[in-house]
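Would you mind keeping the following structure in view while I ask a few things?
The block that comes next holds chain A.
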Amino acid sequence: MADSDYEYEQDASDDEYIGERRSSATRAHASGKRRAREKPRKPQAWETSTPMTTSIDTYKEAADGNLQQSVQEREEERKRKRLRKDTKPFQRGIIRHVTLVLDLSEAMLERDMRPNRYITMINYTQEYVREFFEQNPISQMSVLGMHDGLCIRISELSGNPSDHIAAIQCLRAPKNPKDGPKEPKGSPSLQNALELARATLYHTPSHGTREVIIIFGALLSLDPGDIHQTIKACVRDRIRVSIIGMSARLRICQEIVGRTNGGDQTDYVVATDQELLRELLLATTTPPVIRSTQPAFAAPAESAAALMMMGFPSRVVEDVPTMCACHGMLTRGGYTCSRCSAKVCSLPVTCPSCHLTLLLSTHLARSYHHLFPLRNWTEVSWKRAKEKGSRQCVGCLSAFPEPPPEDHENGQNGDAHQETVDGADGKRLVDEEDEEQKASESSRYECRACESHFCIDCDTFCHMVLHNCPGCLSQLPASEVQGDGDVTMAD
Partner candidate 1 sequence: MSASSSQALEYLELLPGSVHKKLYDQPSTALAIFRCMLPHLAKTIVMAMLYMTGPFPANDLDAWFRSDAKREKDKAISVLERLHIIMLRQETSNQISYQLTKRFAQSLRQALTGGGTHRSFGVPSNQPDAKRVDKAFLDEYARKQWENILFYMVGSTVGLADSNALGRDVGEGTKALLKAGDFVRIAHGRVHITRTGFEFVLQEVNAQVWSLLIVYLKHASQLNMSETDVLSFLFMLGSLELGQDYTTTTLSPTQLQMLEDLSAFGIVYRSSKEASTFYPTRLATTLTSDSVSLSTSEPITNSLSSAGHRAGKGYIIIETNYRLYAYTSSLLQIAVLSLFTKLTTRFPNLVSGKLTKESITRAVRLGISSSQILSYLSAHAHPQMQKNSPVLPPTVMDQIRLWEYEGERVETHNGFLMKDFGSESEFRELLEYAESLGVLVWKNEEKRVFFVDRVEQISLYLNNKKRTQDR
Partner candidate 2 sequence: MNAIDGTDRHIKTDEAPPPSLLAIVLDTNPHAWAHLSSTLPLSSAIANLLVFINAHLASGNANEVAVIASHTHRAAWLYPIPQSTTLPTSQNGTSNGDMETNGAPTEPSVPENPNKYRPFAIIEKAILSNFAKLLDTTKESDLASTPTTLVGGALSLALSYIAKSTLLHSPVDPLATDNPLSALADSETMHAQRTPLTSRVLVISVSGDLANQYIPVMNAIFAAQRRRIPIDILKLAGDTVLLQQACDATGGIYMKPERPEGLLQYLMMGFLPDATARRSLVMPSAGGVDFRAACFCHRKVVDIGYVCSVCLSIFCTPNLPDNLCLTCGSYLSLAQAQTATPAVIPRQRKKKKKRVGGTDSATPGGSTPAGSGTPVHT
C-alpha cells in the first residue's frame, strides 16, 4: 500500500496510478462523454473506492513528511475535477428538448441520502431546472414521474422554468388540498417512462436534441412488455437517454444508454452519495455533443442543422393595462411579438398566437460559452514556474508559493521528478486536450494561449462561471488571435 502510494506521488507511468486516476475520473464527471470510446474498459462504480476512503487513504499515506502540501494538492485536484469538460469546440445541441424522468417508486424512500432519496431528489431537481434554463435558455423541458408502475406527467413540455419548479413542488405540497402529497409508491417502469417521453418528444423539430434524463433509484424495472422494442423505437426517433442511477449499476440501464447514445455508455452514471447526485445532475446541464455517427446526421435531408426564425421583440410600457396573450391577465408592460404583435409577459417564450420563438439577444449570448468554450489550463511544473517567474495569480493577484530552491530537501527524487514533468510536457504537445486535469505541484495553472498563470480558485471561477480568460483578454494581440481562432475552430 505504502509502496504504491509512493509511486503515485511521483511516477506517472505506473499502471496502478493510471487506474486510480481514471476511476476517480469517471466518478467525478459524467460529461467526459467522448472519452469512453478510446478506453475499452472503464472501471465500474464498485471497483473504485468511494470518495471518502480515497481521501483518507491519501492523507494517511503521504508519508514523505510533506503532508500539508499533499492535502492542499488533493484539495485543488478535487476542485479541478469539476472543470474537466470537453473544451474542444464541439458542435453541441444548443436547442435541447429534454424530458426529465423522476423515480417516484418506493425505492426512493431509502434513507441513504438525507432525509431520504425522494426529498433529496426533489430539492436538487428544482435547482437543476433553474440551472438548466440558465445554461440552455432556448431549450424546452418536460418533467415525468415513474410512480407505482405508471409514468405520470408532472409538467408539460415548455421553456418556462417556473412552471416546472412549481409542478415539482406540487408533488410534495399540492395546490389542490384534496390531493395528498405524492409519496413514492410501487415499482418504476422504464418502458412506460421511455414511451411517454418518446411521445412527448415526438413532434419536436429535428434541429434540436431529444434527450431523456432519468433519475433512477430503484434496482428493477417492472415493464408491461418488451423494453427492447421500446429501446429500438427510441433509437429510431433519435432519442438519447442518460440515466443517473443510485446505489448500483443495472445491466438494462447500461443497455438503454449504450444503444441510444451510439454505443457510448458514459451517460449512465451512479450516484453513490448526495453530493455526487447533485454534481451528476448538474453535469447534464451542459449541452450534449452532437455525434456524427447518429443516423439523423448521416442523412442530410433530416439534417440537425436548420435556420430558425426567431423574433427579437422590444419591451413596451403601456399606460393602460392590456391583456397578455400568455396568461390572459391585464398587465401594463411586456414584449410584443415581432410578427403578430401579441403581447407576452416574459421571454423567452413561444408566441402563443403565431408560434414564433421570441427571445432577447442576450438569451442567445448565454449559450455562446458552450460554443466557444474556454480551453482548460494546464498544470505548471516548478521548472516552468521558474522559467516564467510568475509570483502571483493574474486574475486575483494572490501570491503563489515560492518555487523550492534547486537543492531541495527531497533532492534525491528531485531529478526523477523533473524528468516526469518533462515527460508530461512532451505528452501535452501530443494530446494536450486529453490530459487529465489534476492539481499542479506549483499551485499555478497556465492558459495555453496567453501563458498567464492563475491560481486554483481563479481556474475554477473562470471555467465554471466566467468562461473568459482574464489573461488573454487583457492583451490585445492575444485576444484577437483567440477570437478568430475560436470561430474557425467551431466547425
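The candidates were selected such that all candidates are chains of the complex that A comes from, given by their letters.
Remarks
Operating definition for what follows: a residue touches a chain if its C-beta (ideal position, glycine included) is under 8 Å from a C-beta of that chain, and two chains touch if they have at least 3 such contacts; residues count from 1.
Every value quoted in this text rests on a predicted model; they were computed, and no experiment measured them.
Only one of 1 or 2 makes contact with chain A in this complex, and that is candidate 2. Chain A contributes residues 72, 75, 78-79, 82, 91, 94-95, 127, 130-131, 134, 147-153, 178-180, 182, 185, 189, 191-192, 195-196, 199, 202-208, 223-226, 229-230, 233, 275, 279, 282, 300, 303-315, 317, 338-339, 355-356, 360-362, 364-369, 371-372, 386, 388-399, 402-403, 455, 457-458, 460-462, 464-470, 472-476, 479, 483, 487, 490-491 to its touches with candidate 2 in the complex.
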